[in-house]
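Only one protein chain is missing; all other protein chains are in place.
So, chain A:
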Amino acid sequence: MNPILRINGKDNVVTCLRPLSSGERVEVDGMTITANRDIPVFHKMAIQDIDTGGVCYKYGEVIGIAIEHIRPGDHVHTHNIESTRGRGDKHR
């Protein structure tokens, strides 16, 4: 079983179906991606460069904006992406 799942061809992040170890190489749609750190099961990994302010796609839809430059193989989670919605704090 492929340990990673890319749900939609537009997706620049994939879901890990088992924990990935730092340095582990996985194949996705003809690309070889090396995990840059340990990634927990069901967490996400980037498969493309996403610039700061760039859009992250899963299910072929927007799930958030990168708050720092994300490289292929990076763990993508709350430390480097944030929601674009329901942000009253931005209106202060």
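Heads up, the rule we're going with is that a residue touches a chain if its C-beta (ideal position, glycine included) is under 8 Å from a C-beta of that chain, and two chains touch if they have at least 3 such contacts; residues count from 1.
We take it that contacts and distances are computed from a predicted model.
Per its UniProt record, the hidden chain corresponds to "Altronate dehydratase" from the list "Carbohydrate porin", "Electron transfer flavoprotein subunit beta", "NADH-quinone oxidoreductase subunit J" or "Altronate dehydratase". Touch with the hidden chain on the side of chain A covers residues 1, 5, 7, 15, 17, 40-44, 58-59, 61-64, 76-78, 81-92.
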